[in-house]
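The structure under discussion appears below in the form of structure tokens.
For this depiction, one protein chain was excluded, whereas all remaining protein chains were kept in their positions.
Moving on, here comes subunit A:
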Amino acid sequence: MTGLALVAGGALLFAAGLAAGHLLARRSVGDTTGLGTPVERATFRTLHTASLAAPPLRAGLTADAARKAVRRLRPLFGTAALALADEDTLLAWEGPGRHHEHTALDRVRQVLATGRGRTFPVDCREPDCPVRRGTVAPLTVDGRVLGALVVLGAGESAAVVRATEEVARWVSVQLELADLDRTRTGLADAEIRALRAQISPHFVYNSLAAIASFVRTDPERARELLLEFADFTRYSFRRHGEFTTLTEELRSIEQFLELVRARFGQRLRVTLQIAPEVLPVAVPFLCLQPLVENAVKHGLEESVERSRVTIAALDEGATVRIVIEDNGVGMEPDRLRRILRGDGGPTAGIGLRNVDERLRQVYGDEHGLVIETGVGAGTKITVRIPKYRA
């Protein structure tokens, strides 16, 4: 009996949800009283359509993006069909009259060659084909013609020609933005390369000097340290792959700490807490090592006391939480903010900022560095990395 009641209740709930959803949908489209004059409403509708078509185009001019974009854009024209082409193929065709593909493509090639839009008549033997005339407008990015927008309909009108040109210009702007996104990614790549090259000349110099001090007294230790140094630099200068595993990143940190210890001996205490299931997680290459370097630097180089650094990696379901903590001098929160914004001076905390930016770029803004610090209170840096990267 309870079962029957449950099923009935579920069905009722479903029906209610359906009705509510339907109503809401109707309201958002149809009932726009109180939202201005008809002209204003038309403007809103146009802007809304444009905002829907923009996200796919931000991925650049691909078949998938084109298919999604033309589906959104066609209502703007009210004509029979709409197509997007890149330099040599028709990427997407929305609406009837697909058999005119070749005619359209020929016109697109002309436009690509000249860089100027035009209209053209379409011969069709099928009596009920709605496509009689077409308009092509070029898509230009940085003065280069990347593709074309084709509008096909029953007849020619100045309004359609104008609309085609305007929409083509709007699509061009979106593609330009996509280009900008790509440039930004490239810039980050360049930055990580710079970071690698920058693995701090100081560190190289200090390590070699420390190793040299062991060469006579403890040649075996010196040899080991040199090997560590070799491994560490090989990892840091490695060229392939933007990602590595947490295991490898930790191994590099271990080598780094071994070299630091050669110089500072017992003054440095390091505690490691690792949940073993997070070790295979993929992390951006060199995303932790700079943080550890920072912690060690704060702890050792600016005080004489014993320095303590804790590195913890914990399992949090779909994410990994990594915490790096030191008991060093800490920092003014304001200064830290400036460093992360990028105006803390030419040399200050480039590693920190770079890691923060890369994390935000790969995983989104909610995965940037979380830093807790104060003058004389040490520093605690928390990173949350998703186990799976979309």
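We adopt the following convention: contacts are C-beta pairs under 8 Å (C-beta built on N, C-alpha and C of every residue); 3 or more make two chains touch, one makes a residue touch a chain; residues count from 1.
Operating definition for what follows: contacts and distances are computed from a predicted model.
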Hidden chain of the complex, named as in its UniProt record, picked from "Cation acetate symporter", "Fe-S cluster assembly ATPase SufC", "Branched-chain alpha-keto acid dehydrogenase E1 component" or "SusC/RagA family TonB-linked outer membrane protein": "Cation acetate symporter"
Candidate in contact with the missing chain, chosen from A:Arg251, A:Arg267, A:Arg338 or A:Lys380: A:Arg251
Option touching the unshown chain, where A:Leu177, A:Ile274 or A:Val362 are the choices: A:Ile274
Absent-chain interface as seen on subunit A, which is shown: 2-4, 6-7, 62-64, 245, 247-248, 250-251, 254, 257-258, 261, 269-277, 279-280, 282, 312, 314-318, 366, 387-390
